[in-house]
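Dropping a structure here in C-alpha cells format, bear with me for questions.
In this view, the complex is presented without one of its protein chains, the others remaining in place.
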Amino acid sequence: MPPPDPDLAEILDTVVAAARSATDRGIVASYIPALARVDPQCFGIAVATADGRMYVGGDADTAFSIQSVSKVFALTLALDRVGAALWRRVGVEPSGTAFNSIVQLEAECGIPRNPFINAGAIAVADVVLGDTTPPQALAGLLDFIRDVSGEAGIAIDAEVAASEAATGFRNAALANYMRAFGTVGDVDGALALYFGGCAIAMSCRQLALAGRYLMLDGLHPEGHRPVVPPQRTRRILSLMLTCGHYDGSGEFAFRVGIPGKSGVGGGILAVVPGRASIAVWSPGLNARGNSKLGSEALEQLAAATNWSVFTP
Amino acid sequence: MPPPDPDLAEILDTVVAAARSATDRGIVASYIPALARVDPQCFGIAVATADGRMYVGGDADTAFSIQSVSKVFALTLALDRVGAALWRRVGVEPSGTAFNSIVQLEAECGIPRNPFINAGAIAVADVVLGDTTPPQALAGLLDFIRDVSGEAGIAIDAEVAASEAATGFRNAALANYMRAFGTVGDVDGALALYFGGCAIAMSCRQLALAGRYLMLDGLHPEGHRPVVPPQRTRRILSLMLTCGHYDGSGEFAFRVGIPGKSGVGGGILAVVPGRASIAVWSPGLNARGNSKLGSEALEQLAAATNWSVFTP
Amino acid sequence: MPPPDPDLAEILDTVVAAARSATDRGIVASYIPALARVDPQCFGIAVATADGRMYVGGDADTAFSIQSVSKVFALTLALDRVGAALWRRVGVEPSGTAFNSIVQLEAECGIPRNPFINAGAIAVADVVLGDTTPPQALAGLLDFIRDVSGEAGIAIDAEVAASEAATGFRNAALANYMRAFGTVGDVDGALALYFGGCAIAMSCRQLALAGRYLMLDGLHPEGHRPVVPPQRTRRILSLMLTCGHYDGSGEFAFRVGIPGKSGVGGGILAVVPGRASIAVWSPGLNARGNSKLGSEALEQLAAATNWSVFTP
Partner (left out) sequence: MPPPDPDLAEILDTVVAAARSATDRGIVASYIPALARVDPQCFGIAVATADGRMYVGGDADTAFSIQSVSKVFALTLALDRVGAALWRRVGVEPSGTAFNSIVQLEAECGIPRNPFINAGAIAVADVVLGDTTPPQALAGLLDFIRDVSGEAGIAIDAEVAASEAATGFRNAALANYMRAFGTVGDVDGALALYFGGCAIAMSCRQLALAGRYLMLDGLHPEGHRPVVPPQRTRRILSLMLTCGHYDGSGEFAFRVGIPGKSGVGGGILAVVPGRASIAVWSPGLNARGNSKLGSEALEQLAAATNWSVFTP
C-alpha cells in the first residue's frame, strides 16, 4: 500500500473546518422525534480510497440514520435477485418531482420513475422481500451491508423503524396505489422492509466502507471477488448520478459531478469510480431534502481533487 | 501521433453493420417536409479521439439537420456571454416531461428546468441574442461551430429554418409564456435564433470535430488554448448526461453512460471526457424522440470500448 | 291528490322504449365480479313527484348496487353531524380530474376537492364515523335511507362490500394519503364505512323515494317535518349539479340541467327542486364513468318535461 496522501488529508481538514463554521446549516428533518433531536452541529466525513486507505474528519464515527442511502444497497440486492426483470416494475428516469410525490404514479400507471424515489424503493423492497418475511429480508439486507463493509456491528435503530411505520401514511398511500396496478404484491411486507432499511444506523466510516464495491466496478473490497457484475455496477452509479438526490439530482451532478445518494437523516454516499467511496453527514437539509453542508462539502472536495466523472 | 487503433475501427464496422441490417428503425420526424423526406436507411457515425484521429463509418459525410444538438453550442455561447447569471433564467434539473411540454413552466413560474428542453433553449437563445439581431447572433453561433470544428463550410439549411418558423406554434407558445414571466425578453428574436440554430446542417464527421472542445476539458483542438473553462466544460457535460435526451435521459445514461445530446433530425453528439467526441446519425426516432439506432449504436460502442464515465 | 299525469306516464314509456332498443349501451363496470355480471340490457326508471305520485318504467323494482349515489346520503349525515365545519376537510369545487385521482390531493395538501369524488367521500365517511364503529355508522346510514324512503327492506349487498374491500387499493391509497395530512383520522374505519355505503342495494323506486327530501327543500316526505335545513338542501343540490358526475358533471348539467349523482353500478339519482325525485338505472357506463343510457334517458326526460333548473 502506498503512503497516505497528505494532500487529501489536508483537503478534508479544510472541508471539515468550513462545515464547522457554517452558520446556515439547513433544516433538520422533524417528521419523527428520533431525527428531530439530532444536533445540527454534527458533521462527519470519511473517504475510502481505492488503494485501501481511509481518511476521516469530524464526527466520522458517530452513527446516524442512513434513511434513503439504504436504497442503494436494496437496489443491489433486488438486481441480484431478479436481474433486469426489475425494470419492468421500476423506471430509470429522474422524476422531476418531490421524493414522495404520488402524482407521477398516476400519470404513469403505477410504475415509479426510478428506484430511489420513495415509490420506487417500496417496489424494490417488494422484490427483495420475495417469498421471505420482512425480518428475514431485513436480516439479508443487513448481512449484505455488513459483508461489503466488513463492519459486523451495523444494526437497525428500532426506535426509528417504529416511528417510520407509525407515521408513514404517505408511503402507505404509495404502496397501496402501486398495489392497485400490480407493481407491489405485498403492501404490508414491502412497507415493513422499507421502513426497516431506512432505520439502519451507520457512521460515515462504515458507510464509506460499505460503498467500496461500487468504487471497484463491483468487486468485493476484501479479496476482490465479484459482488456485482461490472455493467450492473455502472448502471447503479448512473442511477445515483441522475436520480440520487430526488429533484435536486441535476444540481448535484452539475455542482459535484459524482454519483451520490442522499438520505433525509443528512447522510450522502458518493462514489468516484476507481478512486474513492465517500460518506458525508450533516443533519440539516436544503430545500430539495438533501444534506446542505454535506452537498457543499462534496462540492469542495470534488473541486479540490478533480474527482468529477466529467474530468478527462 | 500514435498509429490508428485497429480495434476501434473494427468496433465501428460491427456497429455500422448492425445498424445497416436493423429492421425496426424508429419513426422519422414528420412535422416539417424537409425532415419527413430523409431516408430512414441512413446511418452514419464518426469518432474523433483525443489523440487526433478520426474514425468513420456509414454515411459519415452526409449533412443532416442537427436540430437540438445545436443547443450544446448555444449553451456554450450563452455561458460565455453571461456566465453563471444564466442560471437565474434556466434550471439544471431533468424535466420529467416531454421536450416541448409547457406544464412545467406553469408550475415553476416561467423558469425552464434545463437548457436542453425547448423552453430552456429558447431562453438560452434570448441570452445569446443579447443586443444583436437574429442574423448577427446566428452568424456568431455558426462562427463558433466552424471555429471549434475547423469546418468552414457548415451552414444553415434555409428550407428547414423557414419550415420551423412557419410551424413552430408550440415554441411560440413557450416563448410568449416565458415572456410573461420575464424569462425571455425578445420573443420574436429569440425564436428566430432558435429556429435558425435548429436548422444548422452538419455531417457526423463535422459534428464529431465540433464536439472536441468538450472532450478536451474546454481546450480548443487546434493549439489547445482554452475555449471554455474546465469547470464549465464539466458542467455542460453533466447537463448533457442528466438532461441531454429529454425524458429519455435517464435511460441513455443507464444504457450508454456517456454525456450526449440528441436532435429530432436523428443526430446525437456524445462526448467521453479525455477520450472521444462521437457523432452518430440515424433519422428514425424512438418513443422518447431520440434516434433509435443512434442510441443503440452508442450503447454497443460504449460496451465494446468501456467508455462509460462510470468505468473506473 | 290530483290525478296522475298521463303526459308524464307517456314520456316515461318513450324513454323506456328508447333505452330498450339502444345498441350502444356503454361498458359495465368489471372491477368486481358482482358488478361485472349484471345484465347490460337492464334499464329502469322511477319518478316520484312532489304531489306524491310515483311513475315507473322498465326494471324499476330490480335492486342494484347504488355505489356512489350513496355519497349524497352520507353527505347529508355528515352535515347533520358537524355542519359547515365539514368544509374545512372537503372542498366544494368540481375536480377537473377522474373520480379516483390522487393528483389533486397532492396539489392541494390532502383536501379533496368535493365530497363526491372518492377521496372526498372517504373524508365524509370519516366524519360520519365519528366515535362509532363502522357497523354502527353503517347502520345509521341505512336507517336514514330507510326513513326518508319509507322502505324498511333496503340492505347492504354483503358480497359487493367484501369485494370492494378486497380490491380497494386505490381507495386505501387515498385514505392513507389524507391521513398523512390529517384530513382523515381513522383510515380503516373510514374505508369500511365507505365500502359498506357503496354496497347498498336499492331499486329505482326505492332510490326515487329516498331522494324526495331533496326535492322538498329538506322536508321529510311523510309529515313534512324538516330533515335538512332549506339552505343546506340547496347546497347539496348545487354540489350534485357541479360535481355529481365526476369529470362529466359539466356535460350532465349542460345536457340535462338537473342536479344528479351517479354511481358506477349504473344508477343516477336526479332531483328537480319542487318537482320530482328521479332514479334511473342502466349498468353500462360512458367514458366518464356515468351510466350511458341513464344519462341519455334523463336528457330526454328533461327535454320533454322542461324540468331543467335553468328553465324560467
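By written order: A, B and C. Residues from 1 in each chain.
In this text, a residue touches a chain if its C-beta (ideal position, glycine included) is under 8 Å from a C-beta of that chain, and two chains touch if they have at least 3 such contacts.
What you are looking at is a predicted structure, and each value in this text was computed from that prediction instead of being measured.
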{"item": "Contact list for the unshown chain, restricted to visible chains", "value": "B, C"}
{"item": "Residue of C:Thr49, C:Thr242, C:Ser291 or C:Thr305 in touch with the missing chain, whole complex considered", "value": "C:Thr242"}
{"item": "Per the touch definition above, residue among C:Gly58, C:Pro94, C:Gly189 or C:Gly266 touching the missing chain", "value": "C:Pro94"}
{"item": "Sole residue of B:Arg53, B:Arg170 or B:Arg232 that reaches the chain not shown, by the stated touch rule", "value": "B:Arg170"}
{"item": "Given C:Val72, C:Leu216 or C:Leu293, the one touching the chain that is not displayed", "value": "C:Leu216"}
{"item": "Touch residues of chain B, complete complex, unshown partner", "value": "101-103, 105-107, 169-170, 172-177, 179-180, 187"}
{"item": "Footprint left on chain C by the chain that the document does not show", "value": "50, 91-97, 104, 113-114, 215-217, 230-231, 233-235, 237-239, 241-243, 247-251, 253-255, 257, 259, 273-275, 303, 308-312"}
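Following the convention adopted for this analysis, only the chains that are shown with their structure count from here on.
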{"item": "Chain pair with the greatest number of C-beta contact pairs", "value": "A-B"}
{"item": "Centroid spacing, where centroids are CA-atom means, of chain A and chain C in whole angstrom", "value": "48"}
{"item": "Computed distance of Cα centres, chain C from chain B, in Å", "value": "55"}
{"item": "Inter-centroid spacing, chain B versus chain A (mean Cα positions, whole Å)", "value": "32"}
